[in-house]
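Sharing a structure, written as structure tokens. Questions coming.
The other protein chains are all here in position, but one chain of the complex has been omitted.
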Amino acid sequence: MITQYLKDLVPELFGEVDPSHSTRRTSQIMPDSGVSGRTLTIVMTIMCYLACMALGALIIINKSIDNWTSDISGQVTVQIRPVSGSDVEAEIVKAVAIIEAASGITAINVMTADDARALLEPWLGAGEILQELPIPRLIEVTIDRENPPDLSAIAERLGEEVQGATLDTHRRWQDQLVRAAGTLQLIGYSVLALISVTTIAIIVFATRAAMYSNRQIVEVLHLVGARDNFIAVQVQRHFLRLGLKGGLIGALVGAVSFTAVNMLATDGASGLAQNIDAIASGTYNFSIANYLLLLLIPLVATLISLITARLAIMRILGGVL
Amino acid sequence: MITQYLKDLVPELFGEVDPSHSTRRTSQIMPDSGVSGRTLTIVMTIMCYLACMALGALIIINKSIDNWTSDISGQVTVQIRPVSGSDVEAEIVKAVAIIEAASGITAINVMTADDARALLEPWLGAGEILQELPIPRLIEVTIDRENPPDLSAIAERLGEEVQGATLDTHRRWQDQLVRAAGTLQLIGYSVLALISVTTIAIIVFATRAAMYSNRQIVEVLHLVGARDNFIAVQVQRHFLRLGLKGGLIGALVGAVSFTAVNMLATDGASGLAQNIDAIASGTYNFSIANYLLLLLIPLVATLISLITARLAIMRILGGVL
Amino acid sequence: MVRFENVGLRYGMGAEVLRDVSFELEPGSFHFLTGPSGAGKTSLLRLLFLSLRPTRGFISLFGNDMASLPRSGLPDIRRRIGVVFQDFRLLDHLTTFENVALPLRVRGLSRPAYKKDVIELLEWVDLGDRINALPQTLSGGEQQRAAIARAVVGQPDILLADEPTGNVDPALSTRLLRLFIELNRGGTTILMATHDTGLLDQHDASRFELRDGELTRTP
Partner (left out) sequence: MVRFENVGLRYGMGAEVLRDVSFELEPGSFHFLTGPSGAGKTSLLRLLFLSLRPTRGFISLFGNDMASLPRSGLPDIRRRIGVVFQDFRLLDHLTTFENVALPLRVRGLSRPAYKKDVIELLEWVDLGDRINALPQTLSGGEQQRAAIARAVVGQPDILLADEPTGNVDPALSTRLLRLFIELNRGGTTILMATHDTGLLDQHDASRFELRDGELTRTP
């Protein structure tokens, strides 16, 4: 496939082109040049590559949104501030009891005072004050996502029965991330739509150019009694190949690009790549299924170029005697 | 310009095309079609648009790097932890004195205890403890960038003379940001290079396609005594127009895109756009000078297509009898 | 089988090329069409093979009124007509064999079905050794013979030949005329536009002459 593509683009690389060779082989009624010419093949490949990048980005975004919505709401935090006159450890026990009583909880993890102090160290410095300080304590609660508990009820009971307790559902964080991702998603879909429309426009132009530059052939075919369908099949065959070729190569290069960015993101020391990685929260790696999803690109490209070309051809032929 | 472009692409929009009209006007020895055909014009426009986006991104990145390197090293922070037995307010006065003594300081801002508490609130909750807590205090020091002070000397004196004082130069942050931006910069330059190479390749292919599809014209011109240069001028004229047209339209649409993203970033409620905005740290707005820089694109596009076409043509003609 | 009634033709805003042309061709007849250069011979033939519509008048082919025939009906009629174009109109990228086989291929026949016939015909027109050559490597006369072969390969009911011997020597002209006469004996109606006075003398057939847009017939 690739070799054929390169061969078509740069025949010089593959030894001399023997013109006399074509004498025996040629059997296509519409010649290649001017229909699925090199420039057009390159354009198609570029469009498919761009589509591939956009689709890949969309996949990552969608997955990230999934992760955020599920992971963050899959974990809530109970904070217990030491209120003067209360025993923090006792309040913790009470809180754990209340949480355990609720259904839909899979795990409860009480952070030790040292863990809590480690969180504060960057702010307060590691000094003796921290040791003396009455630090708020955290309880991490993991929720069964299939069967989530009634969080507002838990929050109410905690507020009533445990001194200094608040329930943090991280909802604010999550909302903001999901909103940001939603914007990205919208941009991604717009880019995909833009690419499709541009591709359709290009194919229409190319079909008309092909019909124009082959108008003498079309005329001769008509005059020897060819039906419109016969002519259309001769022309659209090139666009079928064009879409398939451009789509496959574009998607392939796109997939390679993704893998490369991936490796850069996991291996590289660059802060940026790590940031991206962080945004995608760990599940950045493209799965086989995702790569298969990219195969949609050649399929859609082929369909678009075939259908668009067919419609354009039939419209042109309808106007000819 | 734009109307002409649209007219060329979609003549139907502008009324019937009268074939008899061309009878009088035609005077170009090489016909338009097949040289600067529609598809090729679109491709050139796309390439220039992409180049424009890449160049614009590079401008923003370079500016951001400038800002970060200057802004962050233009400000250092002195932190004074309350050590048992010391009077924080007194230590602050001592620290301010030391800092003021150094040359190259333009401003000193001592954060109040309340400011410091506000910073800690998310971690400790707003309760009475915070009021009682001995919180570390911060002094923001603005540095004269033209004439920076000897920071390490200040740090040393602070360490010796002020209890619980540390100097934070933000260097770690800055390094990381600059490294991230450097990666982006590299990507930007690679994209620009890639676009140029692709454009050159496309022009070479297009020139050869044009020479091939017009080979009968070229042959007749040779046979009536035309010199290579005469023929080359006929062909390359189309590529001149192609580069100019594609470049101008691409750069124009690119500039409009930038302005649009800009407005989205400043007006929009989206968290993402605000993030981008934050990264570019306030000086995101494209200045007139930057827009003028985008004019490089059509210039370079024209040069590339003209020179590439000329070389390709002369090479082909050299091989013809 | 072909009937023209008061047919007029003009290109664009120009003068009338054909004026009130009326005639009829009977099945199996043989006709020459003569007239000075630019008289409208090719135009008349173009009306007959449906690549042009008359400005006015009535044309009927095989009993069909051309004015009311839908576009989809054209291919079937065209398959009953063979044409030798004055400028040959061979397809540049196809070999002689493929060019000649084109009308059969368009009808959906497969290569094995027509291969023998096509090669036989090519040998008849003396192109047996140029079967796999591309048109641009053929001499003028060879191209003309390939064009003739393509016109007759589909065994048309009517053969329109526009100056079919302009590029061949007198001996070959005579031979090609014999091919046409042979086809005519087999029932094909023949209308042949020519400047070649030598040919006109060799075969006794009715003559149409175009002059100043008017058609006259002798006898």
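First chain written, first letter: the chains are A, B and C, and each begins at residue 1.
Here is the rule we go by: contacts are C-beta pairs under 8 Å (C-beta built on N, C-alpha and C of every residue); 3 or more make two chains touch, one makes a residue touch a chain.
Just so you know, these numbers come straight off a predicted model, no measurement behind them.
Considering the complete complex, the chain that is not shown touches B, C. Checked against the hidden chain, the listed residues C:27, C:170 or C:187 yield one contact partner: C:170. The chain omitted from view is touched by exactly one of B:31, B:104, B:149 or B:182, namely B:31.
On the side of subunit C, touch with the chain left out of the figure occurs at residues 11, 34-38, 41-42, 86-87, 137, 139-142, 145, 162-163, 166-172, 195, 197-198. Residue positions on subunit B in contact with the hidden chain: 22-24, 26-29, 31, 216-217, 219-227, 230, 318, 321, in rising order.
We adopt the following convention: only the chains that are shown with their structure count from here on.
Distance from each chain's C-alpha mean to the overall C-alpha mean is smallest for A. With centres defined by CA atoms alone, the chain at the far end from subunit C is B. Between subunit A and subunit C, the centres computed from C-alpha atoms are 61 Å apart. In subunit B, no residue touches at least two other chains.
Shared interface positions of subunit C, defined as residues touching 2 or more other chains, are absent.
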